[in-house]
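My structure is below; once you've seen it, I'll send some questions.
Shown here: the complex without one of its protein chains, the others still in place.
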Amino acid sequence: MSACGVGHIYGERAAVADVHLDVVAGERVAIAGPNGAGKSTLLRMVATLLRTGTGTLTVLGEELPGGARRARCGIGYLAHDPLAYLDLSPRQNLQLYADLFGVQDADRRIDDLLERVDLIARADDPVRVLSRGMAQRLALARMLLHEPRLLLLDEPHASLDAAGTALLDAELATMHADGRAAVIVTHEVERIASVADRLVVMRRGRIVVDEPVAGRGPAQVRARYEECIA
Amino acid sequence: MSMAVNRPRWTRQLAGLIRKDLRLELRTKETVMAMVLFSIVTLTIMQFGFGTRDDDLTRFTGGLMWVTLAFTAVLGVGRSYVAEREQRVLDGILASPVPRVVLLAAKAIAIVIYMAITELVVIPVVGIFFVKGPYWDSIGWIALVALIANVCIALSGTLFSGLALFTRARDLILPVLFLPALVPVVIAGAGATHAVVGGPHDMSEYRGYCLFLVGYAILFLLVCIATYDAVFDD
Partner (left out) sequence: MPSSTTDHASRRVIGARAALIWGVIAAVLVTVASVGVFLVAPEDADQGVIQRIFYFHVAIALVSLVIFAVACVAGILYLRTRNVRWDDVSVTAIRIGMLFSVLVIITGSIWAKASWGTWWVWADPRLVTYLIVVLIYAAYFVLRSSVDDDRRLRYSAIYAIAGFVSVPLSFYSVRIAQSFVHPVVFTSGGANMPGSMLIWFLISLAAMLALFIALLEVELVGRRTERALRALSLRLESS
């Protein structure tokens, strides 16, 4: 994906302004920043859920908004909310998304994923009765369902339980090999060292730092982040 | 891991969305139950609103039926996006490669089904409550005009419920948007029903109203196709 001078304005306040960001295949980019820095807004624009006000945004080779529908086929989006119907079961939710994304051999793929996120025993209970961590693991399965080439994660660690976090980290670790990319918006700066290759810090809608993580440990990343937003 | 992007077929997307809506409705049974109860209560109120317990309202059968169905439609259409909004699923649907018109079609078909179930109750009840004279032999004609009107209601209703979705006080906004657009449907539905109930049938009149409803449906279909992309284009 490639963003060039991208911005978005809510009313008369610019939530994101003049952002330039390129993410190449196999790269994992972490976006950090204080509340209201525009991280989630930027992610929603990349997820084709919000139009760019200014600049051009290209995702998976498709320029938005014109190519949004083709781009959506290759995007996996993990939001704060599980994006699942509470009165349907995990399996029924995944069936819906399999239909929407045109997933081949859907039943096998769904069973496979439910197994991986350890929900197969609860596959037919309504999502309403599942715990928050379970629902978020379902969201993880939903995100991976159509084998997306670009993962967009909004605060993934805030709502995932330990099992979910381990799964996600394992998934992110394999991304290099098969040329998929990820953008991770996060508060938990310490985690960046283990899940991302690049650190981007946003402040008041603008990118203030964009540099490789390059083997820094959690404490060093935290120190660097504090320095950036000071 | 394959790099080939799946090309989702819209027929499968549509079927998936309708199946989802019907599954939700089967589990909760909220919408249809409320619509049926509401319509019967409204019909009961009508008798006292228009006369005393003794007055013969046969003449007003069409009007009573379609005013009731119009208000019931507002109720049902207002429930269209409740699950998506309250459970915050809409982002997930919108982030998938589904054409917005397919979303509209799925919601519209669900509304047609809910309205049809409601009419299954309302049409006989109207006959029992209000009509003195022939009614049951023309029930096929009433069902036909109801079916056409349902398509009209579903198309305009889905468009307006999409507009009301993110407004403040949306439960008030929807009737204000939707009811004026329903006036022609009520006029034509009541007129067509009137033409075949409680006396000699006037088929040319009936046909005229039905054709008008078909025209209404086509016009709103075109508007929906032209604008629905923009409804969800944030």
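The letters A and B name the chains in turn, as written, and every chain counts its residues from 1.
Just so we're on the same page, a contact is a pair of C-beta atoms (placed from the backbone, for glycine too) under 8 Å apart; a residue touches a chain by one contact, two chains touch by 3 or more.
Nothing here was measured: the structure is a model prediction, and the numbers come from that model.
In the full complex, chain B touches the hidden chain at residues 156, 159-160, 163-164, 166-170, 173, 176-177, 179-181, 183-184, 187-188, 191, 195, 202, 205, 208-209, 212, 215-216, 219-220, 223, 226-227, 230-231, 233-234.
Keep this in mind: only the chains that are shown with their structure count from here on.
We define each chain's centre as the mean of its Cα atoms; on that basis chain A and chain B are separated by 38 Å.
Residues 47-51, 65, 69-70, 72-75, 77, 79, 81, 83-88, 92, 95-104, 126, 142, 146-147, 149, 178-180 of chain A touch chain B in their complex. Taken together, the chain B residues at the contact with chain A in this complex read 1-3, 5-9, 12-13, 15-17, 19-20, 23-24, 27-28, 83, 87-89, 91-99, 233-234.
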